[in-house]
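All protein chains but one are shown in place.
Note that the chains are named A and B in the order they appear, and that numbering of residues resets to 1 at the start of each chain.
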Amino acid sequence: MSPRIGVVTFPGSLDDRDAARAVTIAGGEAVSLWHADANLHAVDAIVLPGGFSYGDYLRCGAIARFAPVMEKIVDAANGGLPVLGICNGFQILCESHLLPGALTRNDHLHFICRDQKLRIENNSSAWTNSFEVGQEIVVPLKNGEGGYVADERILDELEGEGRVIARYLELNPNGSRRDIAGITNAAGNVVGIMPHPEHAVEELTGPTTDGLGFFASVLTSLVTNGRVTV
Amino acid sequence: MSMDTVGHATETPTAEQPYRELGLKLDEYDSIKNILGRRPTSSELAMYSVMWSEHCSYKSSKVHLRQFGEKAPKNDAMLVGIGENAGVVDIGDGWAVTFKVESHNHPSYVEPYQGAATGIGGIVRDIISMGARPVAVMDPLRFGDPTNPDTRRVLTGIVAGISGYGNCLGLPNIGGEIVFDSSYQGNPLVNALCIGTMKHADIHLAKATGLGNAVILYGARTGGDGIGGVSVLASETFDADGPAKRPSVQVGDPFMEKLLIECTLEVLHAGLVEGIQDLGGAGISCATSELASNGEGGMHVWLDRVLLRDHTLSPEEILMSESQERMCAVVEPAKVEAFMAVCKKWDVEAVVIGEVNDSGRLTVEWHGEQIVDVPPRSVAHDGPVYERPYARPTWMDARQANGPENLARPTTAAQIQQTLMAMVGTPNLAAKTWVTSQYDRYVMGNTVLAQPEDSGMIRVDEVTGRGVAVSTDCNARFAALDPYLGAQLAFAESYRNVAATGAVPLAVTNCLNFGSPEDPDVMWQFERAITGLADACLEMNTPVTGGNVSFYNQTGDVAIHPTPVVGVLGVIDDVDRRTPMAWDEDGELIYVLGDTRDELAGSEWAHAIHNHLGGLPPALDLGKEKTLAEILVAGSRDGMLSAAHDVSDGGIAQTIAEMAMRSGKGARLWIPDNFDPFVFLWSESATRAVVVVARSEEMRFTEMCNARSFTAIRVGVVDSELGSIGDQVLQLDNVYGETLSVSISSLHAASEATLPALFG
Partner (left out) sequence: MARVVVDVKLKPEILDPQGRAVMGALGRLGLAGVADVRQGKQFVLSIDGDIDDAKLADINRIAESLLSNPVIEDYTVRVEA
């Protein structure tokens, strides 16, 4: 039985299909979750995909954060369920306070889509254990509001506790503080990442297949933690 | 206040009506009176004035556009032809593809961001109304002089609008063009193309069949967007002391459009809809009259049921409103509840505003009063048809005689090197990364090729790998020199670009951007361009499936260059076999396919270096173009080609420079004997491509070219040893007796610097 990975669709989610494809290629069973349905349908992990939920109106992720499904996700995440927030998903995780900090308008004010080099900084989270620390990967990045900010105290805490999971290399595409591309919570089950691993899972359509590692990681983590038996 | 009802109109036959202010001619006004047997009500006058406008009725272009139907090749791939919202093509395996390009030129000059954004919104709705899921967009854009400050205003706004709207919708932007020419200074061209895919069974037409079927308006609320001249009527019949009504700029809401896409596809797949129509130009007037015309009967509309954003709107204004993100569906009564439930799920407002009947009339009532009673075809289809006079302009001879022969050409290797660096960085040839990196190319996960590759290619079937490729092209300078040949060259370039990536060209769309149809010079250009394109499509067996005409692109008396943008769509059995443009391995051989002649008239070199436009465009042999395409497709399919790139603007020099920059790897090249180096590098002769062949495939490939009597000249070999890692070099031998050495990073720097410096 493949682990069941829920992918949430909010009104305006765009990369939900792509996240589902990535889960399937990695060997999991993708389960579609609807924002208005306060039921996690016994999934073993959850992906909050990229896109423009609610058009990014008000603030990115600010409205999605109050969706019925999110209440259940917050509870489950606090109970250890692995949750990956990609781009808009990362924004929703910050608005929900499952992760610290916030994402703001890119410093150069343009939307940017590029193949971004990253360095993996932490491989003990549920979503990064298949990488080596220091491993360099290339994954597409596409956002207009991707600048990660937090006050100095929080940033120092993240660095001190090794909770930065990925950093931008060669070019900081959005003005994120300390070149932070992704972070994890203290327990290591909730990860937010700005670039899009789900777009780097096929040679045909992505710059690399480096993104698969994120999805492979959670499958491994679920088996290891006994959440899923294979 | 009195309502101008049908009854009132009958009783007051001589009432003065502002038909001129609404853009109608006296004979058109009389024609309306004949059709109705009385004077029109103010609402009916408003409907006719908008539906009979050039933009909606195509009155100046119909007589010429007929050629696309008359000369349509017999091609079984056409599932739905011209006339519907967008043409539909069978691509095999039960899949169909619909594609269309449209213009939003004038609004984009006034309000660049919203003009471009709503342009995308409109074309996407055209695609979903055919029953297809939109899968990609492309934007052919044309601007004025790059150094003119207004170009900056227009370009940055338009790019931001395309980015803001398209990215939010979740459609990958996979291609397009950015062209600069002072001809477009006061008239930027914003053409938007959308591709949609569906299974054959999902094709939906805009019909309103079935007595008693409900007509449902769903999507955004109706406001005062885009209402122009109709304000004249409003102030006539309503409160004269009301606030001054100004035409409001149409503002797009991409989130609403995304919801509309999902909602529409869900009701279509659930079989809840009999007919569907999007609301574009002329809003409700257009949707209701078109739906009623295409069906068998008539329709009655209760206009007061329309959900409004602005409650001060008069019925005339509601009929004319161009508020965005609205659609109209025809639904059987038994299915209305289910339809409404889907709308509710997606938070899309919907209301039944009408009913299909067999009266043969389109009637509209406002709070119980009849304000419209017309035969729907008279509004939507049987509008005026003009035979505008046209004649070859008197200045054409002089223009064609003024060739580039006397322009100073490079005659030494040093001058060739200088020219290369200048050309690579000239705005029309420079890298467009600054623009294209503002567009999402990855969303939906099926983008196989995107700009700067020759075509945008999308995987349609994730199991079989079947895909489609689209390219849009137009060299308007060639069209200015000879509109007939220029249109054919635009088609040939697009056809070639599709084949270069390994796809078989199947169908054509077009966006014809011209000056005023009231100018016989412009009309001549228009007629010649259409004839050229229709003739070419017939000869090449690729039917025109639909398109768009944009007239009145001129500033005062000066029209833009005739700009017939042609989009060709092709099919590839397995996207895995696609041919990219970059070479990869040392030892691979570089060939030029096709014949190079001294043809510099209208070239980018003549434009960029000498600001010259004159002479005759390059010659075109469509038979040879077809052979080249067959070679490129066979080469792709059978694995003979590692890479391919078409030769067009900037000639072979530009093609090779682009391949080198994309690959990052050096190569050793030479000018073949018997060619003047300058001519070989920058001539823009048609029907050529540069291809890369592995040594093991060379014999098979050259034999294939020989068998088809197609010229193939070896000009180089990939070689990374000429330079060091990170500092690769192109070496060019036999340049006026010398060898040139060009660093790829210097080419890169020159190419990438231009647009950020101008617009960043």
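Of note:
Operating definition for what follows: a contact is a pair of C-beta atoms (placed from the backbone, for glycine too) under 8 Å apart; a residue touches a chain by one contact, two chains touch by 3 or more.
No experiment lies behind these values; they were computed from the predicted model shown.
Within the full complex, the chain left out of the display contacts the shown chains A.
The hidden chain makes contact, of the residues A:N106, A:N122 or A:T184, with A:N106.
Checked against the full complex, the candidates A:G6, A:G147, A:P195 or A:G213 give a single residue touching the omitted chain, namely A:G147.
Per the touch definition above, the residue from A:A26, A:L48, A:C94 or A:A216 contacting the chain not shown is A:C94. Mapped onto chain A, contacts with the missing chain fall at residues 58-59, 62-63, 66, 94-95, 100-102, 104-109, 147, 149-151, 175.
Following the convention adopted for this analysis, only the chains that are shown with their structure count from here on.
The touching residues of chain B, when paired with chain A in their complex, are 160, 163-164, 167-168, 170, 253-256, 258-259, 346-347, 437-448, 459, 462, 575-576. On the side of chain A, the complex with chain B involves touching residues 11-12, 14-15, 17-18, 21, 51-52, 54-57, 110-114, 140, 142, 144, 196, 198-199, 202, 204-206.
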